[in-house]
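In this view, the complex is presented without one of its protein chains, the others remaining in place.
All chains are identified by letter, namely A, B and C, in their written order; residue positions are counted from 1 within each chain.
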């Protein structure tokens, strides 16, 4: 049994709190911290078995009883808190991305060297039942040598222009998950990126300096070609699909919906839309993700994702932005 | 190359004319007969390569150049024309049913004895790509020993009460196809029938003395149980499905539609309805059916269905009616 | 917040314990009782927040602090414990069936009269996301007036002959769920049953006096026809489907599987089998079921199922057995 602290009690901090309370066997949450901790949140946390709440995350960092921290605070604090937690000898689960700045991530990489600490980045989609089944089929050789990887990732609703301004841009905010998925499915890194993008959904996003629709092509180290298509708005809900095509065939994952019921009438045969957004689609994946982090600590085995898995998608996102700006394919090594 | 005559140039006579004209390699139509032959139909027939048209089918029966006749006239003439054609030494393709009267069918069976003539009954659904694939899977042992057979058969629109009055009743007019399908998929005969039915669609059908909705259960000779569900009206179109469940698994056929396109919007994910009715769904099957009849003559091989395949479903229909009337399960041997 | 006791800590008692511990907001489990309570089970119960464990369920019945009991013990004890709990003024959630003996169920019905107690029978499938969506579509009028209801229910593996001997027979042990589903989807009671059945899966089941494969047809009070097909063994897993066909169309639910991944190779396009058995398929439904029971107590609203919903399917099962024995359709009123 390990003792954890959760830093950041926004939406995702609450998801992880619930997972640990209800389905993770070997962990208890001692402390939850949030600079804006409300009475309501504190009461909810207690109802979930959290022993103590605070506005100051240092109470977690400095608590010798706490083995591991989950960093669920705002992105701009991830690397700083990571460094403090490493210094304090804590295992770390950090929400993606570690930072938008490669140098800051590399500080974390450096700080971890020689320490016997687990560091896991929260790319939740790797724990989705569908994508995991595709990856396992590929890894088991069922599609042969991967040749074409296709990832579709579209959000149901665009973010506010205010969010867009601080998001780091679509490639680092949204596509970063798909960059991780490309690495996960291909089983290797990308070597080159070409991004084609446009502002088609909401002019305010363009005015905020970002794009909202994109097709990004990748060359992977193993020779496979990959393509990601993104849009910040899909009228029918959260569209999350992937396929891997190889020398022996194809493995493809489609969307899940709330039921599989088909209604046939004079107007056609109609089924439900995909599950609305990430909390609906990936709730189970969030639970599995934290379980596997805890298991890795308890059993002293490698975490499913390491700190380098936090770095690589950021490099891909930076390369994609450079590709878009310079209107040419960009090699990953150019942005290192 | 064989020479055929077609008796009856209604809807189904035209379907077979078209098939022979466009896709059957080894047959030509010399004569088409219909008591109500119009100039328009005659002109159409000639455009399809029919050499001669007439109102008198005896021109076909008595033509020594004609090898085979296709009987596509009204049901009440099938057995009489069959007997005449057998006497004239013609091979026969007869639309279902041979007759509603078992004794009349047995006259045909008797007349065929000792003759080296092909007699094929037109149960077109055996030639449907989907149902054939189910049957082939079963025959190949892929589902093991058959245990449960389920057949759904629903028409898009109910017939007129006038038609209902002369139809022989739903069991002999509509379910007869499903009785044949049960025999086809099980690979054996039925031994007992229980019919549950109601008049739910159109009161005029009830006033005409018939039912329009039914669930018929069967015991098959090989021990399998079978169930047919029928309705004279399905708002979403022609519903034609079948599944065979056995000791090793299940083979199931669903409906076809005009395209497989799925449209995803804020309202759901919508596909097309099933193909509208039997001409749309089974057009290809009609062609294959006649091709195989012609092939059986040319190669002197057995036809895919024989005269007994015309008798058995009629017995099942009569037993079903008796079951409904007497509100009890009825053994097939009771109606022989 | 209500306080509950759980009687019976077998498989299903543990499922409900987990649900209450992890997803039911307004209930705590004070006591769990089981005559064969092991140290291991007691430890597990405590880890799930159960305060007290015992071998004697009377500690629950006699505890004035406990508001409600969940009866998860063996079937032969359900009605007796129900009566005791009613006498003690407890709300009751009782696993199906209340009893195999109609007179015993009616004692429970009588005992409840005039008491302001909730009594809910655990037909979990009503809480399945797919079946609920079908029922809601029907209740919302999307398929018009129901005419044909089809329920497929096949288990992955047959029970042991020992279990079969004490099971009450397949109709009361397995089909009882489908009888409830027919009532749920039709929105009314059955008036007549006809059962066709066979021993096809395992001769030992036949030797134990039971059948393992059946097709049961029903006439419903609203005029709809219904059909249930059952088998004790499906090679591909737990097969749980339903469709309701009506004057305006059809709503149909198919199986769920662990992922929706399709693998296309030279051998075909392959997806996963249905989820293995009831714990996999209905885990979420079990949680929703208990939540709604607790909500009904907390809000003093009717439970989704009442004691009469426990009686009716038993009557249908007894009528089905009588139909099979006497080889004729049997009206429900005959077995009352």
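By definition in this document, a residue touches a chain if its C-beta (ideal position, glycine included) is under 8 Å from a C-beta of that chain, and two chains touch if they have at least 3 such contacts.
Here the structure is a predicted model, which means the values were calculated and not measured.
Within the full complex, the chain left out of the display is in contact with A, B, C. Only one of B:94, B:137 or B:193 touches the absent chain when the whole complex is considered: B:137. Among the residues A:89, A:223 or A:302, only A:223 touches the chain that is left out of the figure.
Among A:87, A:166, A:235 or A:266, only A:235 touches the chain that is left out of the view. Mapped onto chain C, the interface with the missing chain covers residues 235-236, 257, 264-274. Contact between chain B and the unshown chain involves residues 21-23, 129-130, 132-134, 137, 142-143, 248-256, 258-266, 272. Taking the whole complex into account, chain A touches the unshown chain at residues 144-145, 147-148, 150, 152, 154, 194, 196-198, 200-201, 213-215, 217, 219, 223-227, 229, 231, 233-236, 239, 245, 247-250, 327-329.
Assume only the chains that are shown with their structure count from here on.
Over half of the residue numbers found at the chain A and chain C interface occur in both copies, marking it as a same-residue contact.
Geometrically, the chain at the heart of the complex, using CA-atom means, is C.
Centroids of chain B and chain C (each the mean of its C-alpha atoms) stand 42 Å apart. Centroid to centroid, with C-alpha atoms defining each point, chain A and chain C lie 39 Å apart. With touch defined as above, residues shared between interfaces to two or more other chains in chain A number as follows: 264-266, 272.
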